[in-house]
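Here the structure is laid out as structure tokens; the discussion comes afterwards.
Missing here is one protein chain; the remaining ones are kept as they sit in the complex.
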Amino acid sequence: MTDALEWLQFVLAPQMINGLSIGVAVVLMALGLTIIFGLLDVINMAHGEFYAIGAYLAVALLSLGLSFWWALALTPVVMATLGYVTERGLIQRVFHSKDRHTLTLLLTFGMAIVLEDVLKIIFGANPMRIETPIAGGTELAGLFFPNYRLFVMVVGGLVIAAVWLMVFRTSLGAIVRAAAFDRHMSASLGVPVSKVYAATFAFGVALAGIAGVLLAPIYSVFPTMGRDFVLIAFSVVIIGGMGSIKGAVLAGLLLTQVQSISSLFISPVWNDPLLFGIMVLVLMWRPQGLFGKLGHA
Amino acid sequence: MLDTPNSSKAVRWLAIVFFAGALCFAAVALLLGDVFFLRLATEALIFGGLALSVDLLLGGVGLLPLGQALFFGLGAYVSALVLKEWHDSFWLALGVALLVSAAAGLVGGVIAIRAKGVYFALISFGLAQVVSKVVFNTRELGASDGIIGVPHASVVPGVNASDPGGFFLVTLALIFALYMGLRYLMDTPLGRQLSAIRTNEHRVAFLGFSTWRFKLLAFVGAACVAGLSGALYPMLRGFVSPELMFFQVSGNAVINVIVGGTGTLIGPLYGSALLTGLRSVVGSYTVHHQIVIGLLFMVVVIMFPRGLMGYLIPLLQNRMDARSARTKGDF
Partner (left out) sequence: MTMKLIPALIATAFSLSAYAQTGPIRIGVVTPLSGTYAGIGQQVKWGLDMAAKEINATGGVMGRQIELIYEDEEANPAVAVQKAEKLFQVSKVDFLTGTVNSGSTLAVGQVAERNDRLIATTVSFADSITADKCSPNVFRVNARAGMQSAALADWMAATKPNANVFYLGPDYEMGRSTVAAFKSAAEAKGAKTVGEVFAPLDNKDYSPFFGQMRSARPTVVYTSVAGNDTVRLFTQMAEFGLNRNVQVVGASGTVTSQNLQAIGKAADGFVTGVGYSPNIDSADNKKFVASFEAANKAQPDLYGADSYGVLFFYKAAVEKAKSTETDKVRVAMRGLQWATPQGMKVMRAGDHQAMQDMYAVRVNGGKFEIVGKVSANSAIGPDTCTKF
């Protein structure tokens, strides 16, 4: 009996808590993606690149002498601007065609190719790192947790809560949801729909940027880092339901727990196939994912 | 586009230009004793076959496949294994590759077809990721090094895959056959079904047709086209590696189709030829060829979404109609 308890305390529990920190990172990425799809119907294949840009931005700001906290505060602002400009300048150009879904997917795919190479040109091919701003660890019930990871979990959780509050409890959020639900009606009611779209895209991009900054001290920074989250972020969004915030959060946390716990029993090389298998099963059972779209959730 | 009878004259003309042009190119290259450019052109044709398979799904049925390299690479590996371990016969390799691709297409199709639009694209992407990782790790398949030492396939006694000119013509003939086959297919009732599904799937279902079955058929067909094209690759280069299944190949095929002209079938062939040449040339001048191709692609998506052929065909057709109207005397 004590063996089982020991196993629970010293093997399963730390695995789950570490899985939680990975989960918070995945949710942050999936949130931006699902918001962009939920409102704009845009599959942002360049989302990983915005995550990378956020991390590189932090590297650049730090090299200018600013502290990590300044980088954390400034990056979302810069990323939001970048997102806004991208949406107005590029995405809206293909927005009104009949093949909007395909064209925006292809356009953002092209953007991803270009952005990855641009990052390599500016910063070089070699990896970089940001010093962990909070060093050391905490001992809890005989287990060791790095302080910075606890910090990421807390901040990530706060950001997720803030997003939920903003979307569902503010009038700005109501406007966004209305525009998602029925574009034309909202427009005729005086909602500046194009601006709302651009702002929403900017918001999603800013979320990716925040994830980039938060995770840079743990996961390091290099030009192809945008590819890290693509499969898992899209899988989480699809399983949770495209456009559903609740879905992104629940699916993100659940799936990372499944991956963490399963790596105790099977080789982690099965992580991706497992994830993919779950995604296919969910789509077969409920093609729209577990929960509905943004405007409807 | 594919289905409007008015454009068929222009399309036929452009197809003639393509294949006749290829023959002229072969003649000149053979005269000059060239090897590299013939092989490069053969490679362009092989990837053109992959682009055809993407266009069948994208332009024909309206499904965007982001993992078609899976079937291409599968065909390549099967062909390499047959040639190396069994018998170095061109026809045997193609035959086995066809069977395996069809089977794989059936399995993949059953998984992927249920999904619509964007979900299909992501499942197709995911399938290719997962399978390519498995191949990457399988020692029996050469793991990350792939399989080298694939012997030269003999097509007919006297014509061997190592002969750059001969094999170019063989590949050209196969691609021509595939193109004509698909062209013919789109004119049959089956083809019209697929176009109808692309235009408005719900209505087709209401008319009493099982859309699922037709989409699956198209998926298997596309898998076969991709697999057959892939089977030619080890004959040309003498090796296969897991990179043939990676997303880069799928992505390049989609770019070839979009730039060439979705739904025109001849567009993807032109696109593949153009872009293979462009990638080779640009790659020799700058390390940042990805940016060049990426920007070109973005420009096409924003400003010329119908692709090169998508604009050329109506243009040409108008000119042809005007000329025939003039000669017939009705103004």
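For reference, chains read A and B in written order, and residue numbers begin at 1 within each chain.
As a working rule, contacts are C-beta pairs under 8 Å (C-beta built on N, C-alpha and C of every residue); 3 or more make two chains touch, one makes a residue touch a chain.
Nothing here was measured: the structure is a model prediction, and the numbers come from that model.
Looking at the complete complex, one finds that the omitted chain is in touch with A, B. In the complete assembly, the contact with the undisplayed chain comes from B:Gln290, out of B:Ser53, B:Ser101 or B:Gln290. Listed for chain A, the residues touching the missing chain in the whole complex are 10-11, 14-15, 18-19, 21-22, 117, 120, 125-129, 131-132, 137, 144, 146, 148-149, 217-222, 224-225, 227-228, 259-260, 263-264, 267-269, 271-272.
Considering the complete assembly, chain B touches the hidden chain via residues 18, 21-22, 24-25, 28-29, 32-37, 39-41, 43, 136-137, 139, 143-146, 148-149, 162, 237-239, 241, 243-244, 248, 273, 277, 280-281, 283-284, 287-290.
Please note the rule applied: only the chains that are shown with their structure count from here on.
If you average the CA atoms of chain A and of chain B, the two centres end up 34 Å from each other.
Remark: chain B residues 58, 64, 111, 114-119, 121-123, 126-127, 129-130, 133-134, 137, 251, 254, 258, 288, 290-291, 293-295, 297-298, 301-302, 305 touch chain A in the complex.
Chain A makes touch with chain B in their complex at residues 43, 90, 93-94, 97, 99, 101-103, 105-107, 109-111, 113-114, 116-118, 121, 231, 234-235, 238, 242, 269, 272-273, 276, 279-280, 283-284, 287.
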